[in-house]
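Note that one protein chain is taken out, while the other chains of the complex remain in position.
Chain IDs A, B and C follow the sequence of writing; residue 1 opens each chain.
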Amino acid sequence: MPDESKDPKPISPESSAPASAAEAGTPTASTPKSAEPVKTSAAPATADSASNPAAPTSEGKPAAPAAAAKPTAPPAKPTPKPEGPKPEPWDSDLVRKLKAQYGSGIKEASTYVGQKYLVVDSSIVYEILLRMHDDELFDYCVDITAVHYPKREQQFDVVYVLYSFHNNERVRVKTQIQEGETLRSAFSIWPTANWLEREVFDMFGISFDEHPGLKRILLPDGWKGHPLRKDYPILQQDQEWVQINLGIESGQ
Amino acid sequence: MSLSPLIRKILLVDLVKGLKVTFKYQPPSEAVTEQYPLERPVIYERYRGQPRLKVDPESGHSMCIVCNLCALACPEQLIVVKGERNPVTKRKEPVSWSYDLSRCMFCGLCAEACSTGALELSQDYEMALYSREGMVLDQAALERGPEPVQYVK
Amino acid sequence: MLDAITNYLHSNATPGEAGSMLWATIYILIIVIGISLAVIAMNWLERKILAHMQIRLGPMRVGPHGLLQPFADALKLLIKEDIIPENADKLVFWSAPVVVTMTAFTTFLVVPFGREHAVTDMNIGILFMLGVSSLGVLGIIMAGWSSNSHYPLMGSLRSSAQMVSYEIAMGLAIVCAVLMTSLQTGTGTLSMIGIVEAQAQQQTWFIFKMFPLGFLAFAIFAIAMVAETNRAPFDLPEAESELVAGFHTEYSGFRWSLFFLAEYAAMLAVSSIAVTLWLGGWMRPFPNWLNGGAWGLAFSFFPALTLFVLAGLCLLGAVRMPKIPQMKIQTAGLTMFGLLLGFIGLVLLAPGVRERVQDIYWFVVKVAFFMYLYIWYRGTFPRYRFDQLMKVGWKVLLPTGLGVLIATALWGLMPQISSSVARGLGVLP
Partner (left out) sequence: MSDFENDYRHAKPGQSGPGIVDYLDLETKDQTYLDATELVLNMGPQHPSTHGVLRVILKLDGEKVLGTECVIGYLHRGVEKIAENRTYAMFNPYVDRMDYVAAVSNGLGYCEAVEKLLNAEAPPRAQYIRVILTELCRIASHQVWLGTHALDIGALTPLFYCFRDREEILKIFEKYCGARLTTHAFRIGGCIYEAYDGFEQDCLKFCEHFLPKLNEYEELLTTNRIWVRRTKGVGILKPEDCIALGVTGPVLRASGVKWDLRKAQPYEAYKNFEFEIPTGVNGDTYDRYLVRIEEMRQSVRIIRQAVEGLPTGPIMAKIPKVLKPPVGEIYHSIEAPKGELGYFIVSDGSTQPYRVRVRPPSFVNLQALDKMVRGLLVADVVAVIGTLDIVLGEVDR
């Protein structure tokens, strides 16, 4: 039974980008472009905190009255938008211990809007996770996911969200890996990683070795390509699957 | 009356309690079924149903000024409005409207974004049709609202 | 030739006994048509009562208040295509429903609707009924096996295991009742009419006889009979949630309706056993306590009374029908149905008819009460898991059945035991 609409309705480029929004006075809100949103700023700040985040806040926003809901604020000139919150370095005994032991392995340890996260080198990520599980009592692996940055030399960000029941604390451990690089599976630390890693493999193509059964979990087994990559050709992929299996021209 | 658990077990008290509940709800007055074509459901004022394009009562023109905000706000990009400036009144008149109801999820974002309040979601819920093309509403259909199509063999 | 027909009418014995084959066939026809009518009524009643218990209205569209729904179902089942799975075992697949329906109907041979209203009065009546009703299991296994697919196979194996284990409990309960028939006359009887007459002689229904024991035996039988017909808490073989539809998954159309018919007929048969053995078959309530002429007259009006009540309900329904054009035919239909019931009530008022119909009426009312119980159970109880079901059958019903049997026997022999013990102790000569 082939799965029904596998892909979201792609935004056919010709129907969006309305002709003229100029005289309406509101700046052209960046209309949802095709699948690959053009990133204006350099790699987002989290990758390397060195380059300050080019806050693309365009100042030219006149005090347009709020949307149909009751205009809450009088149309006074809004103060220039405060610079977004910055990731501040996070310093705790856990971080000191890890830095003492791994030194350069821990690339960054900071909090952003009160959420603590570590950026760790991919070679030592398994030991750190094992340490977090055994010594720091992070016994609940909330989520494992990945983010794809095609422009960066290390394309993928693999994110482990950990939580410890003992001291009610949530930490995110992130590593950056290249295309084709594999990570050690966290299944032997938390069995919940089984399906979470299968989904990351399914959606991004990152494979985890020593995983009990790394197979696609959401998409049919014969599916080519990994949808959540930024360069994933929605239209071409959709038609191909439908043409081969159903023999009709296109699923739309 | 607190019988010892053993006696309650023997006298099947727990089963009888369950039977009592079902027996209590037997009279037809308890039934909640609504026999649809005869009894119509109560629709509340904020119900998000079929979109409706309002017409200015005095002048008879549509209140839409083709500002295209609704097309921008719609997550499914299913609204396409074309209009041109009417030399007499210096206002933009909508020439062609296309609202693809088959993809609409009635989220109401278009009605919120509409600057003149022309487009709003009405309380009609009977939108059944026999053709997929019929789902793409033009301006007239938007203004008139749905007419359920009588099935003819 | 004519007297062969008429002389039976004067004798007050069942046609089988009186040996007139003609009347026996007429009785059989009446019973078969009666059972089919009962199944049709039961189909409508089950859907409506279950619906009202679940705060919904049940079928309302086909005919007034869904009265024509059973006929619509029957018609649909007749017209529906009758598929035989491709590598099913054709002969066994074809004969399974026949076996099941045949057994379900033959049990009605000995059911005593009245003193002389039964097809025949076998002296081994109750034994015959038990034997034939256990043949139904064979049909179910044949159906499950021949459909050649996982689910029916598991369903039929389950239902056969269930039926076999509950038949024992049923048997024990029935033996207790038969024991009670021997209290007065010294010799018990297996014949159904004999059992009811024994209750008449002992002037109590067996359910109230030797207080806890009679009721306990009845309770065991009541639980076992529900399990025997795969209904309510024990309806595992066709448990929708696991086995899709149990042993009759692969059947469709007329064959499936045969299973459906057989299930309801089996329910009717087993309830009529319960009514005959414990609730005094065709006897009207309090036969001797309120036995004066006046009371006899009053009770004899009951059949007409119930029919008038039903007619009143129909007319009330017709009056309360919404006054719109589409509903015109339905209101007319309902009033007609009400008038028909009223007319039958009038006919039942005629003195000649009143006496004859008395027994049948009381028997049918008691069986109807059991039918209501079936529907009530189905609306309330969750389903037993298969091993729990077997545990209840073997570990609860069987021991209590044995216990009740021994207790009834002891209680029955109490006079002899006490006298022999007394003689043994030298108290009596």
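Keep in mind that, in the parts below, contacts are C-beta pairs under 8 Å (C-beta built on N, C-alpha and C of every residue); 3 or more make two chains touch, one makes a residue touch a chain.
In this text, all values refer to a predicted model and were calculated from it rather than measured experimentally.
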Visible chains that the absent chain touches, using the contact criterion stated earlier: A, B, C
Full-complex contact with the absent chain, from B:46, B:90 or B:132: B:46
Omitted-chain contact residue, chosen from B:63, B:80 or B:109: B:109
Contacts of chain B with the absent chain, listed as residue ranges: 9, 14-15, 17-18, 20-22, 25, 32, 44-48, 73-75, 105-109, 112, 121
Chain C, residues in touch with the chain not shown (by the definition above): 50, 53-56, 150, 154, 233, 235-236, 239-242, 244, 378-388
Sites on chain A contacted by the missing partner chain, in the whole complex: 1, 3, 5-8, 11, 27, 29-30, 32, 34-35, 37, 39-41, 44-46, 53-57, 61, 64, 66-67, 69-70, 72-73, 78, 81, 83-85, 87, 112-113, 115, 126, 130, 139-143, 145, 147-148, 159, 161, 165, 168, 170, 172, 187-188, 190-192, 194-196, 203, 210, 212-213, 215-220, 227-228, 230, 232, 234
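In this text, only the chains that are shown with their structure count from here on.
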Far-end chain from chain A, centres as C-alpha averages: C
Centroid distance [mean C-alpha coordinates] between chain C and chain B, Å: 51
Junction residues of chain A, two or more chains touched: none
List of chain C residues in touch with chain B within their complex: 49, 51-57, 60, 322, 324, 376, 379-381
Residues of chain B that touch chain C when the two form their complex: 15, 18-19, 21-23, 25-28, 30-33, 35, 38
